[in-house]
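Of the protein chains in this complex, all but one are displayed in their positions.
The block that comes next holds chain A.
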Amino acid sequence: MNQQEGYADDVVKGFITWSMVWGLVAVLVGVLISFQIAFPQLNLPPYLTYGRLRPIHTNAGIFGWGIGSFMAFFYYITQRLTRTGIWSPGLARVQLWLFNLAIALAAVTLALGMNRSKEYAELEWPVASLVVVVWVIFAINIVMTIVKRREEQMYISLWYILATLVGVAVLYLVNNASIPVSLTKSYSAYAGANDANVQWWYGHNAVAMVLTTPPLAIFYYFLPKATGVPIYSHRMGVIAFWSLIFMYLWTGAHHLLWAPVPDWVQTLAMAFSVMLIAPSWAAVFNGYFSMNGQWHQMRENYLVKFLIFGITFYGAQTLQGPSQSIRTFSAFIHFTDWVPGHVHMGTLGWVSLVLFAAIYYTLPRIYGTEIYSIRLANVHFWLVLTGQLMFSISMWIAGVQQAAMLNATNPDGSLHYSFMETMIEIYPYWHIRALGGVVYLAGLCVFLYNIWKTVAGAKTQGAAQPA
């Protein structure tokens, strides 16, 4: 009954379930470390200090929740867009197990302090190698499914999926190149400014190839599914896609403005970051224009609410990002709390809202049931929206205030505040952020309860009337 039209959806269920588990871990750890920053007594050395937990938070969020759900939806979407089953459901199942093994190993090794220190590429080489195996299996399976497709044309979502597969592979292999010393220790293959340049080429393009192209693939598929009307413009999709993947890879060094890397690299990064507004907003407009005559669905269809707010946060994110890449603005807000505010608008706002919609849409369909409660889905929406805004807005204000204080000078040209004096002033914002995290967590719990009841309902239904 689940295998309608020969689609292998068991593995989709598996990836969705596990991505939700890792998502919960990411938010729980996130809430804990936001409290640790405000109340240092909550650090429990050696294993549970901010320094060791922070990479667990980012890895569980980006890779466990993000990549985990992308794997689910890539399999779901690809099967339907090619009208054929997964090339190898067995390999996909192996991939699910190895994926979970990798994320679990990541959490344990990071807590133990095995850490390459490169942001979003912290995992030591044995775990990183396992990730490569998972990705190769995934790529082969998806590409082979597309190759033996029964639908001639590839829809926009499949382009983004293919770009993700190669993009992540290139980024991950290059940045993880290292010199092993033992099973648990290695050194980066690059030194100093080179290492920094490679790392931020990776770091920023993980935002491109992990946190932008996959949610766009999912958005382009699920928006028309949810609204029942097609995407506004195929041509706009084509132009936006190619210019996005062309421009993104130039922008990494905007994380290194004013750092000792060559000026021309910094300037190119800044220029391309500003130009990137165009393809990003093409996707936003494509989404908005698809809603022409359909805006009433924002009230009637909870899925549309998640998707349209998601793409709206993407729009806000892709205005803020390029602004931050301008040298003068970067000089002001870089290294302050402005940046976590920005990042969390992207991860909690854009990526997660789109993923919530996709899960709400998909799970009842593959279990052959209805969503347990639309009212709870709305409660979930408002809680995560409120939590995210509390987080981002408090951090934007904290960032601007701290930057202003750090720059304040006395009449004789000396600095007015010591670093600690500026930090003491932002404790209240850190309290608000932690509270925002709790609100978001509450929203997530409502979501998980709703999903659990939906699936449990499907199982009792299935038991009552065996197919």
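In this text, a contact is a pair of C-beta atoms (placed from the backbone, for glycine too) under 8 Å apart; a residue touches a chain by one contact, two chains touch by 3 or more; residues count from 1.
The definition used in the following text is that contacts and distances are computed from a predicted model.
Q: Among "Nitrite reductase (NADH) small subunit", "Cytochrome c oxidase, cbb3-type, subunit II", "VWFA domain-containing protein" or "Solute symporter protein", go ahead and choose the protein name stored in UniProt for the chain not displayed.
A: "Cytochrome c oxidase, cbb3-type, subunit II"
Q: For the chain not shown, which residue from A:Ala26, A:Ala269 or A:Met345 touches it across the whole complex?
A: A:Ala269
Q: In the whole complex, not just what's shown, which of A:Leu105, A:Leu415 or A:Val438 touches the removed chain?
A: The single option touching the absent chain is A:Leu415.
Q: Among A:Ala72, A:Leu123 or A:Ala196, which one touches the chain that has been omitted from the display?
A: Of these options, the touching residue for the absent chain is A:Ala196.
Q: Identify the residue among A:Lys118, A:Lys305, A:His344 or A:His380 that touches the chain left out of the display.
A: Here the residue in touch with the unshown chain is A:Lys118.
Q: If you put the missing chain back, which residues of chain A would it touch?
A: Touch with the absent chain occurs at residues 36-40, 43, 45-46, 49-52, 54-55, 113-119, 143, 146-147, 149, 152-154, 158-159, 162-163, 165-167, 170, 174, 179-182, 185, 187-199, 201, 242, 245-253, 255-256, 258-262, 265, 268-269, 272, 331, 335-336, 339-340, 406-407, 409-410, 412-421, 423-424, 427.
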